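Shown here: the complex without one of its protein chains, the others still in place.
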Amino acid sequence: MLDGFFASTVVQSALLIGGAAAALSGIIGVFTILRGQSFAGHALADISSSGGALALLLGISPMAGFFGLSLLGGLGLGQRRRADSSLVAGIMLGAGLGLTALLLHFAVSQRGVAGAAVTIMFGSLFAAPPGAGAWALGGALAGLLLIACLYRPLLLASLSEELAALRGAKVRLLDVLFLGMLALSVTLSAMSVGAILSTALLIGPAATALRLTRRPPAAMALAALLGVACAWAGVALAYASYGWTPGRVWPVSFFITACVLLTYIIAAWRRG
Amino acid sequence: MSLAVSGLTVRLGGRDVLREVSFSLAPGAFCGLIGGNGSGKTTLLRTILGFQRQAAGRVERPQTAGYVPQKLQIAADMPVRARDLVELGFSSPRFFFPLPSAKRRQRVDEILAATGALGFANQRVGELSGGQFARVLIAHALAGDPRLLLLDEPLANLDLRAAAEIVALLRKLAARGVTILVSAHDMNPLLGAMDHVVYLANGRAASGPVAEVVRTEVLSALYGYHIDVIRVHGRVIVVAGERGVQAHGPEHVVAIP
Partner (left out) sequence: MFASYLLSGWIVASLVAFAAGFTGFFVVLRRESFAAHALPMAAFPGAAAAALCGVAQWPGLLVAALLGVALLFWLKRGQRRDAATALALVALLGLGALFLSLSGRYANAVYGLLFGQIFASSPADIPPALALAVLVPMALLMFFRPLLLGALSPDFTAGGAKGDVLFLIILALTASFALPVTGALLVFSLMTGPPGAACTLAASPRTGLMLSVVLAVALIWSALALSAATGWPAGFFTGVLAALLFLAARMWRRARQAPQLPGPA
């Protein structure tokens, strides 16, 4: 059984994409929670689903589609910390999902791709296109590198924009760069667990880590570790589930989400 | 008696914020609640209102009490005009949608006029200046027809002139029989107006007429530290410890040659 698990190229690719997505999302997620942008992160994910639908319609790589549209959404979201930023995010999210509805409608009627909604919204880690693993790894490494360069100003700006500006940081530029990184992590997570479930990888491990430690670097390391562990456990469980209900694999996204939430509940329980 | 507090002890997070605080106010009294940051002013007001539970002691107050909270901010995108906020202060109907009526509108106009807020009645509350907003919040509290009005640091962010105008307004209300309890970290803007003072420090309170409480002996006993009360031109300066070395708050720092 285990031999088959690791020998399968599908599984290898799933482990690679899921791991890369979870590691990047865990770290970006800590910043997202500290900046109070959880809704923006989720909105970007929902908006990116129209990119997935567009890619399906045009027959291009879904990763390019997800990334393009979530980047566009990030630019549209603009600045945070406005009183109405959640309303703006919500309305953009609605427009983005509306676009998804239209593109899916075309995809189904013109190209006959049944089940497209499921693939885009809830993911299909086992059906990733060949080569996606390499792209995911590259994307995650690029994102991690960017965070390493921007770590100090980004953290300071997350806590207080004024303090960061006093230290000479360009707060507006940081906002845009952060939304770019958020778009990248949303893209990778959307490839793994689907657009609307990608929030599980972004917020879940980060929230768990922040319950366990207050120090930002430790929280980021912990979130990345927990995320990768959950993603891999989810892949393994989905693989094993083939034997539970004959002939049908339980969705890998469900297992990843369940692992993420279980770790959060255990952490919250232990901390009271 | 309009407000009677006896033996009030309030515990927050395992710490006694207030210890055996007792004082009472007659109808129409104008009382200043004075103390530094963290001295328990807000806690005392919220306990009187019943928002906060006491560990011991009793509060007797009239059924209708008005409250002006501290540091309240309403975003400019809220579709609520000054007159709407005042109308929301009416205690009836508590539930159900208030249908527009000429009588209510007239009553709102009266309250707005009495608080000097008629000039900006149709502006959104989020767009008002600090002094204007303070007037509207007082008008909102008055709409419930209170016998007791509690105000939490209403003067904190106002310029000197706006502060003086708000104090004059509160004085007018006290003259009409409304008991006023207003908290402040600086007592000077209230000095001419208040006839009673409750001074909070170390969780304990000293209360009585201003001349009896704001004295070196009383405040020194309250703080458990030597305090000098200096009177200059009818103003009061409260200075701690050795002369001019350590002040009670930045407002009170004076260089004594």
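So that you can tell them apart, the chains are marked A and B in the order they are listed, and the count of residues begins at 1 in each.
The rule is short, and it goes like this: contacts are C-beta pairs under 8 Å (C-beta built on N, C-alpha and C of every residue); 3 or more make two chains touch, one makes a residue touch a chain.
This one's a predicted model, so the numbers in the text were calculated from it and none came from an experiment.
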item	value
Chains in view that touch the one left out, judged over the entire complex	A, B
From B:69, B:130 or B:208, residue that would touch the chain that is not displayed	B:69
Touch with the omitted chain, as defined above, among B:85, B:194 or B:240	B:85
On chain A, residues whose C-beta touches the chain left out of the figure	33, 36-39, 41-42, 83-84, 86-87, 89-102, 104-105, 108, 114-118, 121-122, 194, 196-197, 199-200, 202-204, 206-207, 211, 245, 248, 250-251, 253-254, 257-258, 260-261, 264, 268, 271
Interface residues of chain B (partner: the chain not displayed)	49-51, 67, 69, 72-74, 77-81, 83-85, 88, 93-98, 100, 122, 124
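Please note the rule applied: only the chains that are shown with their structure count from here on.
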item	value
Interchain centroid distance [CA atoms averaged], chain A/chain B, Å	49
